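Presented below is the structure to which this report refers.
Shown here: the complex without one of its protein chains, the others still in place.
By letter and in written order, the chains are A, B and C; residue numbering begins at 1 in each of them.
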C-alpha cells in the first residue's frame, strides 16, 4: 500500500445551509490528497500532464458517516492499495482531528489517456515509482 | 417509479483544465434534479426544511462514461425507484441532448433528520405524495 | 447597449451556513449571463475559443444589497454599455423574480488573448456583431 496524509480546514464556502460541508466538496478534497500523494512519490500530477497523460475520473463513491463543519480541522488519508493497469483506484478516509472520528470514506477510479485522449496504460516510470514505494 | 427530467448547460466555472466538466459538479446537478422532482410532486424541498426535516446525503456514487464540455446541453433524469423508509435512494442518468449519449449514471442516498438532527422516518405526507405519484 | 436576460434558481450547493447564496457564486452566474448574451448575438463564446481567442477576467466587482436564498428564482440582466477595444466591460443586475427586488449589481472586465496568450484586440467579426446589435 502507498499512503499519504494531509490536513486542512473546512472552508466557509464549502458549507451549505444545513450548516455542514456540502458532500460534493469531498471529491475536491480527495483530489488534493491525490496531488500530495503524487508529489510525495516524486511524480507530481503536473509532470503527468506535461508528459501528455491525463487522468480523468471514471468512477467515484463516498459514504458520509458524520458531518464536517466550517473550520473543522480534517485529516485525509489517501491510499493506493493495488498497482494500477489501465486504471488506478484510490481509497480515502477523512477523520476529524479533534475527535478522531471517521467522517467519510471514499473511492475514486481514474483512467490514463494519451494525447489523443485514448485510453492507455499507466506510464512505465509512474508504475516503477509506485512499485518501489509499495509496502 | 417517479421520474423527472431537467435540461441545463455546463457552466464555464464547472470545467477544469482537462477541458471537461469536473466530476464533483455532477453531484450539484443531481441536487438540482432532486429539487425539481420534489417541486413537481408538489412537495418542494424548501417545504421539507420548513417542516423541520433535513435530508443530508449519506451515500453517493457516480460512473462517468464520457466527458461533458462547456456549454453542452445536458438532460438529467432523476428517478425514485423505491418508496423510502428511513432513507431515500435516487438514481440519475445524464445524457448529452445533441447526441443522445449517456455521459454518466449516479446514485445518492439521503437520510431524514428531525429538528434535533436525529434520524427519523420520512414524513407521512411526503410518503403519501410519493405513493400517489408512483407508477 | 446590448442586453440579455436569463432566469435561474439558486442551487442548494450555492448556499452557505449563513443560509444564503455564497457571494462567489454571483461571478459564476455572471458568466452564464455572458454565455447567453453571446449566444443570442449569434457569436457563442465556444466559437470565440475555437477561433483561438481567450477572454480572461481582469477585473470584477459586485455589490450585494439583499441575500439570495436556495430555490429563489432570480433574473440576471447582462449589459454591454460600450463597444470594446482591448477589453470589454459587462454590467449585471440580479433581481428576485418574486418580489422584483434588486439583490446585487456587478461588473466584470475581460481581456482578449490570442493563441500565444498575448493581449489582442477584439476580433473584427465580434465587433461588427456588437455594432450591428447596439441600440
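Following the convention adopted for this analysis, a contact is a pair of C-beta atoms (placed from the backbone, for glycine too) under 8 Å apart; a residue touches a chain by one contact, two chains touch by 3 or more.
No experiment lies behind these values; they were computed from the predicted model shown.
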Query raised in the report: Quick one: which shown chains sit in contact with the chain that's not drawn?
Result: A, B, C
Query raised in the report: Taking the entire complex into account, which one of B:3, B:16 or B:105 touches the absent chain?
Result: B:16
Requested in this report: Write the list of chain C residues that the hidden chain touches.
Outcome: 17-18, 20, 23-25, 27-28, 49, 54, 56-64, 67
**Report entry** Hidden partner interface residues of chain A, rising order
**Finding:** 9, 11-13, 27-28, 31-32, 35, 44-46, 70-71
Report summary line: Interface residues of chain B toward the undisplayed chain are 12-13, 15-20, 22, 24, 70
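Note that in this section only the chains that are shown with their structure count from here on.
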Query - Inter-chain centre distance, chain A versus chain C - centres from mean C-alpha coordinates, in Å - result: 33
Query - Distance between chain centroids, defined by C-alpha means - chain A, chain B (Å) - result: 24
Query raised in the report: Residues of chain B that touch two or more other chains: which are they?
Result: 27-28
